[in-house]
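The complex appears here without one of its protein chains, the remainder shown in place.
Moving on to chain A:
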């Protein structure tokens, strides 16, 4: 890691309420991204050697998982318990819940399987808010254009248009389910919802509940799913493989029940993958803001069954992850802080970027400061300052009222947020790409639907704050409804893992090893080995399973 300016020295240049100057800079946004964003540069991508995206670029760490062998073979699931349902939803975050609630509302029998517990997801961790164009100075058209522009015009206009037009209805749906939103004034009926402006947008469009919107959303969705009579929730059941029929359709999934330590085959008319992204793979050795379960499982399983992917080399590094103290590295400071006016300062005490630029631009600017020696070094960590104390001085009470989690985070960091700025560094936050889907979340594989972060196409190559929560709910609802409909669904005569055998032949032909397996299910440091846990193969060399599992 390059050297930085010692914290103590940088701290002498900082004062609460100071008016730092902006460092002169004539680099264009395109130059800044090309030179400093982790998606660019020599080691940023490799060509995939197998699968439908063969020859196309992919982030190298993710490619290893996409090109791995399956976790199981026929013999492992011989005699496994078998059950059937109409719709199998895999993933217990906001997207999975939206799909399950909608499918059940259409009369389908639904099983929602989740690796940890219902609600354990990135959704519950979302802080900033959800976008919906409801202001009188705003329109779905503006939302549409902002989303495309932030995504560098690489998003699918059809998908974006559906999402932005549904924004207001998604908010109504959430309110009907009992979710609260911040208001301009206290009146519940006839008041206005409070709107905030996200970086990269032309109007105030973020709707929120304090700065723990995801928590408010997820506890409502989880309760709704839990109490819905048509939905069975299977906690601690990880998807280890999809099931296919003789025509290559998706016919369900193989789940591993972590409590029984056994496999369960779920045959379903349709599967909705809402498994989230890849943050816990710590791509490019970055810290991450992501939930423990975000290990790209859905991407791996969908790709192996033949779903086409896109933008597998595009990730979002959120500008303001915690850099110090080290044990909180990667934890997120919500964009709500910059949205409210918090400034970024380098070790020279200068501002160096318009803080309300899109996330990839701001993150690149921070990486540049650090790489060029203007970052700040503290206990082996490098970063720049996020000036919350000045924000609080200029807006007394903002920490107590609007930035509650920022105050909590400062407490955990052992600093007084009214006096000390945070040391921040970009953190791996979001997978921009993923499975290609149509407006109903349908992939190219019949019977396989995807919703949320596991999909690509809406956010192009960079996502706006607040569009993730809207994406998971609008697409989750549509995928759930379509999966529940019986359009063209012919029940599979046989369901198995035949596609795995074809995949293994393809790996061998490409000279790839068969002993690398995926999905990972848990990050490396979880010390979990499915082969050992389930007693597969000889297992003799595997570690004795202990701890919390």
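What we mean here is this: contacts are C-beta pairs under 8 Å (C-beta built on N, C-alpha and C of every residue); 3 or more make two chains touch, one makes a residue touch a chain; residues count from 1.
In the analysis below, contacts and distances are computed from a predicted model.
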Protein name as given in UniProt for the chain not displayed, "2Fe-2S iron-sulfur cluster binding domain-containing protein", "Alpha-glucoside transport system permease protein", "Cysteine-rich domain-containing protein" or "Allophanate hydrolase subunit 1": "2Fe-2S iron-sulfur cluster binding domain-containing protein"
Contacting the left-out chain in the complete assembly, out of A:165, A:444 or A:512: A:165
Option from A:70, A:220 or A:518 whose C-beta touches the chain left out: A:220
Residue among A:88, A:133 or A:268 that touches the chain left out of view: A:133
Contact with the hidden chain (one of A:4, A:38 or A:119): A:119
Full-complex contact with the absent chain, from A:50, A:148 or A:497: A:148
For chain A, residues in touch with the removed chain: 116-117, 119-120, 124-125, 132-136, 139-141, 144-145, 148-149, 152-153, 157, 161, 164-165, 168-169, 171-172, 175-181, 183, 188-193, 195, 210, 212, 214-215, 219-220, 222-223, 227, 235-236, 258, 291-293, 325-328, 331-332, 404-405, 408, 412, 521-522, 525-528, 545-549
